[in-house]
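Heads up, one of the protein chains got dropped from this complex, but the rest are sitting where they should.
And now, chain A:
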Amino acid sequence: MEFLSNLALGFSVALTPANLVFAFVGAMIGTLIGVLPGIGPIATIAMLLPLTFHLEPTAGLIMLAGIFYGAQYGGSTTAILINLPGETSSVVTTLDGHQMARNGRAGAALAAAALASFLAGCVSTALIATLAPPLARVGQSFGAPEYFSLMVLGLIAAVVLAHGSVLKAIAMIVLGLLLGLIGTDGNTGGQRFTFGLNELADGIDVATLAIGLFGISEIMANLTQRESSREPVVQKITRLWPTGEEFRRGWPAALRGTALGAVLGVLPGGGATLSAFAAYALEKRVSDRPGMFGRGAIEGVAAPEAANNAGAQSSFIPMLTLGLPGNPVMALMIGALMIHGIQPGPQIMTERPQMFWGMVASMWIGNLMLVIINLPLIGMWVQLLKVPYRFLYLAVLLFCAIGVYTVSNSPAAVVMAAIFGVAGFVFQRLSCEPAPLILGFVLGPLMEENLRRALRVSGGDPMIFVNRPISLGLLIVALVLLLIVALPAIRSGREQAFQE
């Protein structure tokens, strides 16, 4: 019954007029940036992060969360109608979704994507509500050594599940940890890597870093490429409703996608994109008509769209219960909590139950809103796609610039974001993923603090991490993960999985 009373508390918070408005605003902005290629949820959330300082923390989190899952809905529209992923998590949706549109089934594809996402949203909201309390209880029993090992495991797992070279990803984590240390050392008061600049004394803000690495470098990368023609499939979307046959094939696929997405979302490094790819691969394998994939199979739309939404939402679980961010968006959410002086960790659920459960309930409400925003208003979003990129990037650039300025009301932040933009572009060209860097950046100060505390307890003996059973277990899992990727046989299998 704890479950029901928790949800009741959540709905009483989420259904207040102000919070409903913020959930709606978040879902709208999310859909908007989801539809538009060239701007993703990471940069958008980073831009809006400073503004949430003026809001009540619950309202701010509700809005930011809405942007994240709203983008999963919006991304599918672009993927289906113009064969361009609005978000990376809808890349696979282009394969069958756009084919369906070409076969005159655009309406059915859009409906399948929205309904599958809604199903996934409902299931993963329930999952968060059931899984979070026990996980938080586990987290509360952790001491400093366990926390340190947990963060090591989280970072390693994030690297193993991400694509690309593991060594480079670990180097990016270390770089992120170092960037996170810039500023005044909380323990000794000494300045680190500040070049004597006052602007760096408080460290780099996570929003500045994220806007540079994900927003500005993306603009640079897009301008370097030739502008691709984006012609929407023009024919009228006549029937939105899928046929009986499409329903019969679609809903089990959506269920499988939801299950897969929910599991992968909880793992560090998982989340929306990985879930969508994995769900598509799974559907192809279990299908009785694999030949139809790539030619407009509705399973190829329903499963990945369910999976990316489930993955996006269930990635909140480790963030909310353990303070462990699994992807850059969750790292920003931790930033949002810290703006309000809320220490992320298992105590959130007991100390601020209204905030926690209000956010969970708002996710379900937000998903319901998104179905409404997406299906009847589809014509409006299609109109938006006609805005050419040469207008769009100027708007994105401006919003990035103003967003960064409002982080600390200082011109220095804008200059820093510009520098991180160039850095992000160079990293992208060198195939160094920026996501691990952000995770390291957020966890850096926390890891140092826990390392210090653990070593103080043990009198400077590093063996404390191995002598405590839970800590040892976590480290062994991390080591096993690393060994698995290092084995050549599994490495080639992993590459194959990402190619699919």
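General observations
One rule holds for everything that comes next: contacts are C-beta pairs under 8 Å (C-beta built on N, C-alpha and C of every residue); 3 or more make two chains touch, one makes a residue touch a chain; residues count from 1.
We adopt the following convention: contacts and distances are computed from a predicted model.
According to its UniProt record, the chain left out of view corresponds to "Tripartite tricarboxylate transporter TctB family protein" among "Binding-protein-dependent transport systems inner membrane component", "Succinate dehydrogenase/fumarate reductase iron-sulfur subunit", "Heme exporter protein A" or "Tripartite tricarboxylate transporter TctB family protein". When the whole complex is considered, the residue among A:Pro134, A:Pro376 or A:Pro411 that touches the unshown chain is A:Pro411.
Looking at chain A, the residues touching the absent chain are 51, 54, 165, 167-168, 170-171, 174-175, 177-178, 181, 185, 187-188, 190-193, 195, 216, 219-220, 223-224, 226-227, 390-391, 393-395, 397-398, 400-402, 404-406, 409, 411-415, 417-419, 421-422, 425-427, 429-432, 448, 451-452, 455-456, 459-462.
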